[in-house]
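Omission of a single protein chain aside, the complex is shown with its protein chains in their original locations.
Up next is chain A:
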Amino acid sequence: METALLLNTSMLLTLTIILTPMFLPLLLKNFQSSPQTLTTTIKTAFLVSLMPTTLFMYSGLDSITSYWEWKFTMNFKIPLSFKMDQYSMLFFPIALFVTWSILQFAMSYMASDPHITKFFSYLTAFLIAMLTLTLANNMFLLFIGWEGVGIMSFLLISWWHGRAEANTAALQAVLYNRIGDIGLIMSMAWLASTLNSWEMQQMFSPMETPTLPLLGLILAATGKSAQFGLHPWLPAAMEGPTPVSALLHSSTMVVAGIFLLIRSHPLLTNNKTALTLCLCLGAMSTLFAATCALTQNDIKKIIAFSTSSQLGLMMVTIGLNLPQLAFLHISTHAFFKAMLFLCSGSIIHSLNGEQDIRKMGGLQKTLPTTTSCLTVGNMALMGTPFLAGFFSKDLIIENLNTSYLNTWALLLTLLATTFTATYSLRMTLLVQAESTRTPTMTPMNENSPQTLNPITRLALGSTVAGLLITSFMTPTQTPPMTMPMLTKTAAIIATTLGLIFALELANMTHTMTHPKQNNLLNFSSTLGYFNILTHRLSSTNLLYTGQKIATHLTDLSWYKKMGPEGLADLQLMASKASTTLHKGLIKAYLSSSALSILVILLSL
């Protein structure tokens, strides 16, 4: 009994700690939060949140707490309820750890920014929204968190709002998210009308759910997690500062969509169509993003595309009916992706704002710690054995190979794994190795502990996190244990192939003069022509239809032809016609009378 009490209390304590710096300045006059206070708060929250997690690990105790019900109508109540199960328990410390590291890094990265406190408050607000989403036990609270992260993403991407590209990117993010929200609201409406509740527990009935709400959920995940079709916002979101990219667009926000699917997994289990859709969509996304990452020259965009690719992989896992494995990948991915972003932020600052990898090189000698962590992160991303990424990624590919599902999805995923290795190695080589291509006077600096400590901390996490989490998470489905040797090593072989390709290509660049344009290169560098095709077409269509409706439909046809003026014209016509009949000839009158009488007599 006291375990449950301790669990709940510590969880609430964590939440309260995070909320404190947001509300205290409003209550006390002389208390102003500063970046330092916010960072310390998050660190405390992390340490406190370790307690419920360990409690959970040792007792396996799930808990659902309901407070204060909102009586919406007589029989539809929306309680404020938190669900503390394996997912939220594990997510809390990971998210808080990553956020702590990022906030510490941001103290040095954004030191020259006059509104740094506002920046930190935005980040904290985002964190609160994300945690609400994770803790939610009903769709209503989840939706609040969902929208919260969307809004904070908008505000943070357009942090440097004087820059036109930043504003466009933020708008793009909001629009694509909104399209996904349509799906979410549709599912919520279906749930409210069919099951009469938005609670997670009520959603889990063993029968087969119709495809419509599941399509809505998949649409929501596509929008939020940048699957193929609603993906352009993620690379564009790199306009925001690096801490923003690290927090939102690598670890936490973009996994919100996947998290939604994990939470509503029992709904998806029985519906083969939805599962296949997830599988194919994920495979498509992962390969597409990996292809685009091959020819990118901006370091942040490469990492953004790699995020996109890993999200596709998570979607594939959902399609394989393995939510736990998807969550494992979310957790491990958070570590190394955040670290990659922070490293790239440090490199960018050192090179005085240079983001193009063609203008970097030989940084291993000048920024040793940062580049070592970069290498570690890339290797974890590729799935090097026994680093963090291995535990999740390898398991996913093993399961994919031993399942009875779509071969095409399997092929695409393997190909994407190869590409992952290729672009990661490309990035590493161009940044660190060989001779320097940077300008001569650069403020190379990695001496401040505020920059280094987060990065090294996350590197430590990337190494051990996989092992830690898998040791303590009880799998709900038995993982495949025996498989042929080729299948077992498929992931490693694919990755090695990718590495070899990358080395070959790097060697080729020494002898080439000027790359000729060919179709493949064009496809990859313009992100598959997707942006160019869709953005202009859809907006012009919409505006044109609007104009047509306003002028032609409303003004012309309804007012002039069919409405009042049309009626007036009709009457005028009738009046003129009948006037010409009355000419005054009595013979005509009498004959018409006679004719009428004849007609009457004959017909009646």
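Keep this in mind: contacts are C-beta pairs under 8 Å (C-beta built on N, C-alpha and C of every residue); 3 or more make two chains touch, one makes a residue touch a chain; residues count from 1.
Assume contacts and distances are computed from a predicted model.
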There's a gap in the complex where one chain should be. From "Small ribosomal subunit protein uS9m", "NADH-ubiquinone oxidoreductase chain 2", "Transmembrane channel-like protein" or "Presenilin", what does UniProt name that chain? "NADH-ubiquinone oxidoreductase chain 2"
In the full complex, which of A:73, A:478 or A:578 touches the chain missing from this view? A:578
Out of A:297, A:352, A:448 or A:596, only one touches the absent chain, namely A:596
Contacts of chain A with the absent chain, listed as residue ranges: 571-572, 574-576, 578-579, 582, 584, 586, 588-590, 592-593, 596-597, 600-601, 604
